[in-house]
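A protein chain is absent from this complex, but the other protein chains hold their places.
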Amino acid sequence: MATEHSGKHSGPEHALERLVFFSDAVFAIAITLLVIEIHVPRLPPGSTNQDYFVALAHLIPSFFGFFVSFWVIGAFWTVHHRAFSLAAHYRDSLLTPNLAVLCGIVFIPFATAFMAANTGMLVPQALYDLTLIVCGLLHLRLNRMVTSPPVVSEQADPLTIALTRVRGWSVTLGAACALAIGFVDSHYSQVALITIPLWRILLQRRTRRRFPAA
Amino acid sequence: MATEHSGKHSGPEHALERLVFFSDAVFAIAITLLVIEIHVPRLPPGSTNQDYFVALAHLIPSFFGFFVSFWVIGAFWTVHHRAFSLAAHYRDSLLTPNLAVLCGIVFIPFATAFMAANTGMLVPQALYDLTLIVCGLLHLRLNRMVTSPPVVSEQADPLTIALTRVRGWSVTLGAACALAIGFVDSHYSQVALITIPLWRILLQRRTRRRFPAA
Amino acid sequence: MATEHSGKHSGPEHALERLVFFSDAVFAIAITLLVIEIHVPRLPPGSTNQDYFVALAHLIPSFFGFFVSFWVIGAFWTVHHRAFSLAAHYRDSLLTPNLAVLCGIVFIPFATAFMAANTGMLVPQALYDLTLIVCGLLHLRLNRMVTSPPVVSEQADPLTIALTRVRGWSVTLGAACALAIGFVDSHYSQVALITIPLWRILLQRRTRRRFPAA
Partner (left out) sequence: MATEHSGKHSGPEHALERLVFFSDAVFAIAITLLVIEIHVPRLPPGSTNQDYFVALAHLIPSFFGFFVSFWVIGAFWTVHHRAFSLAAHYRDSLLTPNLAVLCGIVFIPFATAFMAANTGMLVPQALYDLTLIVCGLLHLRLNRMVTSPPVVSEQADPLTIALTRVRGWSVTLGAACALAIGFVDSHYSQVALITIPLWRILLQRRTRRRFPAA
């Protein structure tokens, strides 16, 4: 089923742009909805400054969850952004894997709020980590399609392709670490997500070594 | 009333792009709002892992509703995406039918939440199925306009046009099945929505047979 | 302060596109948020079909408010879409009047929910009508700027400009009618918004008569 045909607004390039655009909007909404789940404290009149600090202190798990999930969704968007910047040819077969990634991303605000409302508990923490792992795996599948023929641009550099693919692994591995640590002590599980950039640096260094010319 | 006139940013192409863009944003927000309607359980301190599993089990209808509606809105977006990828000429007359489709899409998160909050009940289930049927019928009308002169691109392939039009029927027929089954047993109504891809395959096979050259 | 300068992504055209894009996103979110304000009824187990119909009947003001506001925001978007399709030159001075319009649009979901939660009461109804009137007047100011030099495209047809400007009046006049009727009987106020398309047809017919060549 070849749906490619010429014409200014009906060609494959416009279809690719619209796919990217729709995905961007979903990422943007998911990343902004995170803040809605933080309940605004309304204190009775006559509360002291200390009461307000206590109210804010109770929200620390929510703030932390918001902050971590913001950067996790941001990292997923970055991976999506990089992979599609290497694509040049639209294919209908991209739609379903892309929707699957977005379905995972859209679920992150719920998983974040559930975790933040029940800090330090195993089940909410494990659900959060599992959500990130599933998002990561779905992203890996999409990235492989986007950076392979027939979708990938002919001008795309093999090293850039390899670095982009490897990047998708970093969130997945960081979330897997967080899940493993969660079974030992669920309070430290979320901290393990900080390993995401470490995994990226490690994996990218390994990838570069295999490209001697670069 | 011919509003087509030349000029880089004031021409019909830009107007078509903006229409598509606005629609994409509405689809993206509707698909993401689905997750807001899932209430985050907040358990008292000292709850066991089993309590958390029970709390999540109570949310299964919400998760299922979220998941089904995500893919239904995704299917509607795909139909919209395909139809407009065949369009090349903007007409003012597209605005009202397109807004009508979006009005239906925007209502889906409410219908989903109402159904999920009252699982297995006839009225919420029927309202959900009716919403999808109305969305499907409004989409069929829009698709016909978009894939007909004067809007359709001159380079658009007749088989692609026929396949795109037929695609709009699949959600409508799947939702009609769900509605019919709902009157017998409302618990199985939503399962009938899984027939949507079956209808699409069936209808597309039938369409292809009528295009011997393709 | 001339901020126009050449360059592919830094020129006035891209700045105009981004302004339109940002506005589209705000319109899209405001139009979709309308549905969030409808509270999802959750009935106790054992409720009959009739109980569900009663629950839905109680939501009729909310449904009606959602539907009317969807089309009102849709009408405002259409006016914005048409006006900017005639624009070709970006000016910094567009930013503030455009933000003022968006500020009004973003307030519509609140005014709608307040009116729907207190059906038939004068104050919520008058606040709603006033919001639409203010949005309409702000739109008229923006439209005049967008369809005048130096912003308007040189190729824009004078009749199209006149028709676009007149269109902005229809929502304002319809809302003014609704406000006036509201002081007599607030139950019929919202019905008066149906006069919006009548005003448009009337005003456009009058405009056309003044352009003998068209």
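Some notes on this structure:
Note that the chains take the letters A, B and C in the order they are written out, and that residue 1 is the start of every chain.
Just so we're on the same page, a contact is a pair of C-beta atoms (placed from the backbone, for glycine too) under 8 Å apart; a residue touches a chain by one contact, two chains touch by 3 or more.
From a predicted model like this one, the values you see are computed outputs, not experimental measurements.
Interface note: of C:M121, C:V134 or C:L202, the residue touching the hidden chain in the full complex is C:M121.
By the touch criterion stated above, the residues of chain C touching the omitted chain are 1, 3, 5-10, 14-15, 18-19, 21-22, 25-26, 29-30, 33, 36-37, 92, 95, 99, 102-103, 106-107, 109-110, 113-114, 117-118, 121-124, 127. Although one chain is not displayed, its contacts with chain A can still be listed: residues 13, 16-17, 20-21, 24-25, 27-29, 31-32, 34-36, 38, 40-43, 47, 49, 52-53, 56, 66-67, 70-71, 74, 77-78, 81-82, 84-88, 153-157, 160, 163.
Keep this in mind: only the chains that are shown with their structure count from here on.
For chain C, the chain with the farthest CA centroid is A.
Centre-to-centre separation of chain A and chain C, using mean CA positions: 35 Å.
Contact with two or more other chains is made by residues 25 of chain A.
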